[in-house]
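To keep things clear, I will list the structure first and then write my remarks on it.
All protein chains but one are shown in place.
Each chain gets a letter, A, B and C, in the order it is written, and its residues are counted from 1.
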Amino acid sequence: MITDELEIRVRYAETDNMGFVYYGNYAIYYEIARTELTRNMGLTYKQMEEDGIFLPVNLMEIKYIKSARYDDLLTIKTVVEQRPSLRMVFRHEIYNQDKELINIGKVSLVFINAKTGKPCKPTQRFEKVMDKYFK
Amino acid sequence: MITDELEIRVRYAETDNMGFVYYGNYAIYYEIARTELTRNMGLTYKQMEEDGIFLPVNLMEIKYIKSARYDDLLTIKTVVEQRPSLRMVFRHEIYNQDKELINIGKVSLVFINAKTGKPCKPTQRFEKVMDKYFK
Amino acid sequence: MITDELEIRVRYAETDNMGFVYYGNYAIYYEIARTELTRNMGLTYKQMEEDGIFLPVNLMEIKYIKSARYDDLLTIKTVVEQRPSLRMVFRHEIYNQDKELINIGKVSLVFINAKTGKPCKPTQRFEKVMDKYFK
Partner (left out) sequence: MITDELEIRVRYAETDNMGFVYYGNYAIYYEIARTELTRNMGLTYKQMEEDGIFLPVNLMEIKYIKSARYDDLLTIKTVVEQRPSLRMVFRHEIYNQDKELINIGKVSLVFINAKTGKPCKPTQRFEKVMDKYFK
């Protein structure tokens, strides 16, 4: 299992007319959480792209519990429960500064060979890192 | 049942490093589809906000089948299958110019009283319009 | 001189906490105006990219006169006053549905060879189209 935690400050650009974070922008928060989780494992998504692998999202589910507002300091807790094979699934829980759970997200990504556009397995470099987290 | 169809041109701002529409931006397409569907029914979301009702999203599910690219002309088919009571559920199918189904989205919104912040029933004006579509 | 006019509906995603269009989002409106102006001339920006030319922005100036709100129907008037050589300069005026001038933008783009990353001249296809508009 891989876990990570990240703090994020809500930007003005991310709010909308209701005064809340626009509902589509949680996808950005998940993306940053994924990016930092992989960086903390010693991998970068940029490197994967340079290795010829794209990781497009094939599924996303979001449950909106409470709204976030401008300048809120959010904590994103991220978990990868299963060892990635053809896909990699991230679960995110977002908490506000009052420690209230405000949002739950699940994002599934697939490994795609950038040249063929077909699904593929992760690189060896990736697998080696996974060995540390999954038996 | 309410159905609607809408064409949308992919903007440069909506693409990302992979050359595809950024996965969070489909939420924007759904929003525009909802807006135009309600406008075509003789309602506007702006008016609902002026009537003191907010319609925040409480659930979203997206299935990404094929990617959309810059300047693609997309068709969004939207369906509301059930008469809205406390919530209103939209189902969206997005097709590209080659008539391929590239994306499926389901978005659920709840009626919220802007003053109390609590769930509420739709306005009478809204119900009258619904009478035309649902028995 | 090349002129064009375009209508745009303000999206919810484009508004912010103040209830106005976020100040950075006018750049998106200019981009769409450029895209449609070139399309109306028989060129597409997508085609230019396929011809190996990028057109990054090197300068932008925006004067914000009045704010735009959610669901406003805006008219963007665009002018290219001078024949493009190494750069192409667009001037935009944005009007709201009450015919008030709310925003003025100037955007300058440079022709860049996608391979070398260096400034270059427009393609012959581009020049031929320009011949129709500039003596």
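Here is the rule we use: a residue touches a chain if its C-beta (ideal position, glycine included) is under 8 Å from a C-beta of that chain, and two chains touch if they have at least 3 such contacts.
Note that this is a predicted model, so its numbers are computed, not measured.
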Touch with the omitted chain, as defined above, among C:40, C:58 or C:85: C:58
Residue numbers in subunit A that touch the chain omitted from display: 11-13, 27-28, 31-32, 35, 44-46, 70-71
Touching residues on subunit C - with respect to the absent chain: 17-18, 20, 22-28, 31, 49, 54, 56-64, 67
Touch residues of subunit B, complete complex, unshown partner: 12-13, 15-17, 19, 22, 24, 69-70
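Basically, only the chains that are shown with their structure count from here on.
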Cα-superposition angle relating the copies subunit C and subunit B, to nearest 5°: 180
Chain nearest the global centroid, as defined over all protein CA atoms shown: B
Classification of the subunit A:subunit C interface as same or different, half of numbers criterion: same
Distance between the centres, which are taken as Cα means, of subunit B and subunit A, whole angstrom: 24
Centre-to-centre distance between subunit C and subunit B (centres being mean Cα positions), rounded to whole Å: 28
For subunit A paired with subunit C, centre-to-centre distance based on mean C-alpha positions, whole Å: 33
Residues within subunit C bordering two or more other chains: 12-13, 70
